[in-house]
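One structure, as structure tokens, below. Some questions next.
What you see is the complex with one protein chain gone and the rest in place.
Going in written order, the chains are labelled A and B, and every chain counts its residues from 1.
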Amino acid sequence: MVSLSEFFAIFAMQGFNGLSVFCVLLLMALGLAIIFGQMGVINMAHGEFLTIGAYITYLLSHLTTTYAPSLQPFYFFGAVVLSFMVAYGFGYLTELLLISRLYKRPLDTLLATWGLSLAMQQTFRSIFGAKEVSATLPDWLLGSFKPTENIDIPINGLFMMALTVLLTGTIFILLFRSRWGLQVRATMQNRVMSGAVGINTRKVDRTTFALGCGVAGVAGAAFTTIGSTGPTSGSLYIVDTFLVVVFGGAQSLIGTIASAFSIAQTQSTAEFFLTGSMAKVLTLSAVILILMLRPQGLFSVRVRK
Amino acid sequence: MNAAYEKLLGGRSGLIGLLILGVLLLVIFPLGLDIFRLNLVGKYLSYAFVAVGLVLCWGYGGILSLGQGVFFGVGGYCMAMFLKLEASDPISTKIQSTPGIPDFMDWNQITSLPAMWQPFHSFSFTVLAVLAVPTLLALVIGMAMFKRRVGDVYFSIVTQAIAAILSILIIGQQGLTGGVNGITDLKTLMGWDIRTDSAKVILYFVNAGLLFACILFGRYILTSKLGRLLMAMRDKEERVRFSGYDVANFKVFVFCVAAMFSAIGGAMFTLQVGFMSPSFVGIVPSIEMVIYAAVGGRMSLLGAVYGTLLVNFGKTYFSETFPELWLFLMGGLFIAVVMYFPNGLAGVVEKQGKKLMAKFSRKKVVPAEPVKPKVATKAEPADIHLDGANLEASK
Partner (left out) sequence: MSNAPIGFESTDHPVLAIEDLTVSFDGFKAVDKLNLYVQRNEVRVVIGPNGAGKTTVLDLICGKTQATSGSIRFNNHELTKMSEHAIVRVGVGRKFQTPSIYENLSVFENLEMSFPRGRKVFGALTFKRTADVVARVESVAAEIFLDQHLYTQADLLSHGQKQWLEIGMLLMQEPELLMLDEPVAGMSVSEREKTAQLLGRISQGRSVVVIEHDMDFVKSIAHKVTVLHQGKILAEGSMDKVQSDPKVIDVYLGH
């Protein structure tokens, strides 16, 4: 029916089509992997931090278009930075007021953050209205790049990819090469000892959580390039994000990347052959089945008990 | 005989609790509310089945299922299919291109009844399906998860994913399930019109009766050795394993019971409200049902009913008068209950009750025979400081 080369072209094209989706998913998963993998905290409001970033991007787009049209082509960079900062700030507050009180109670954290997500969604609704809004993409992000006849790569996909790679790289360097990263990993592995050697574990928790949220904010900025933003936009990604993190083995960042890639690709490819919803069902079911066979995730490192 | 009744009814305090609830549900509401409101309470009570199930599997078993909507929905859809087939007899549907099949199938250009629907012509099959299908589903999910020792958090996430999958499936398969609108326009149950006022009253009492049956069964479980095992497992799962118990089997059991309760609730919902849709199956309704149990008291079977009623009354009231406020309130409720009232209303009542009792007597009685196991109607005193989370197995 479909020849191998055709299948490969479909795979590649669907792959590139799904590039932006993959980037959003990966950024969300990275943020969550930092929070869940390193801290063991379930943040059901993670999707809402994406929404923060998306709304900020929309605001900047709206403001520059209305008041400073000359700045319009550049607003996106500012949006990325601002999204990170605002989401980081809210994340910091959330950890301070909510998460830190529920330390060691993961299921309760799950429920409490779900409550937070409801409250955040309503806040968005009250401020921005229930209708979806769109950021106007700057011109240079539109259009596509055609390396060959068959393959069509959207430019915003490439930009997202670059942004994602940059951010991922930064996170790696932060976690594995910086002093702060060392403190984070130490606190995760042995909280008591870390406290005993003078690491302010509370502060480490706070900044770790805030960082995860900040990354979600950037994912929100990226999200505006693929869809319109509404109060419940975040909830589109939350289940997928959790599955990506769990599938990849929560404590392995490389696993998270590989997992995000496989899940996004499976879904894109499946969408070509099936309807959108069936593709989603297939992907989710496959992930769950594999998880049942390998509960520690696909790419986890064997830890000594 | 006496001992069995004692155990089931939970001694004096348990009996009083049951009686109070019984009077409220079976006497006060029917006498004091008009049919419309009574039907509304009946609807809420159908949600209460899920909450009661959650007390068993979450409060006592430590299994936080965020997908109980799946079982509620499956039970509801089974009943809906039966009722829809009855309402789609060839005479009523003679204006359709294909008479004798449900209207939404006709709209989707389906020309013959799908195989999956065929057995639901029979009421006894339907009842069997309501009880068995969700239980079997829970059995499969439970075995796959608990035998493999999947951690608590992962389990919760997977149940969420399953709820998402099922709701997407149902919405996507319009021709088979009625899609996003669900199965509507249900008329009669074996000839008996379920839309009349008298039918609604009868169904209300049937619902309440079944709810009490589930509560009593729950009590039976909790006061047995199995109930003590559940609490021991939540506290020290490893030790239970090393006392010779296959822990997974017990978790699966209580998960299946919760599933079955939810399914009964779903079926009663369909009968009382006259439709079933995927809006009860997905992630959002499933988590909402968890809050019913949390507010009422996750360790209290009776509390779960009160919690369901309270949250739903609040929802109806606030969404009418202050719609913007409602979601804030619910979000706040989640946070407040988790942080300040881990044992919900029942916990508060128990604490105040104890303070009163302490004022009256300081005597400590040493029993002459083994202490009767405390009944799980109110939070166990030692459990006030437990927060339902399985601390050790949380990795």
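As a working rule, contacts are C-beta pairs under 8 Å (C-beta built on N, C-alpha and C of every residue); 3 or more make two chains touch, one makes a residue touch a chain.
Predicted model only: the values in this text are computed from it and were never measured.
Colleague: Which listed residue, B:Ile221, B:Ile264 or B:Leu333, touches the chain dropped from view?
Modeller: Of the candidates B:Ile221, B:Ile264 or B:Leu333, B:Ile221 is in touch with the missing chain.
Colleague: Of B:Trp107, B:Phe123, B:Tyr245 or B:Phe318, which residue touches the hidden chain?
Modeller: Checking the options B:Trp107, B:Phe123, B:Tyr245 or B:Phe318, the one contacting the hidden chain is B:Tyr245.
Colleague: Using the touch definition up top, pick the residue from B:Leu229, B:Met268, B:Leu327 or B:Leu345 that touches the left-out chain.
Modeller: Going through B:Leu229, B:Met268, B:Leu327 or B:Leu345 one by one, B:Leu229 is the residue touching the chain not shown.
Colleague: What is the set of chain B residues that contact the non-displayed chain in the whole complex?
Modeller: Residues of chain B in contact with the hidden chain: 220-221, 224-226, 228-229, 231-232, 235-236, 238-247, 249-250, 253, 366-367, 370-371, 373, 380, 382-383, 386.
We adopt the following convention: only the chains that are shown with their structure count from here on.
Colleague: What residues of chain A sit close enough to touch chain B in their complex?
Modeller: So the residues of chain A in touch with chain B come to 40, 42, 98, 101-102, 104-108, 110-112, 114-123, 125-126, 235, 239, 242-243, 246, 275, 277-278, 280-281, 284-285, 287-288, 291-293, 295.
Colleague: What residues on chain B touch chain A, complex-wise?
Modeller: 64, 144-145, 148-154, 156-158, 160-162, 164-165, 168-169, 171-172, 283, 287, 290-291, 294, 324, 327-328, 330-335, 337-339, 342, 387-391, 394-395
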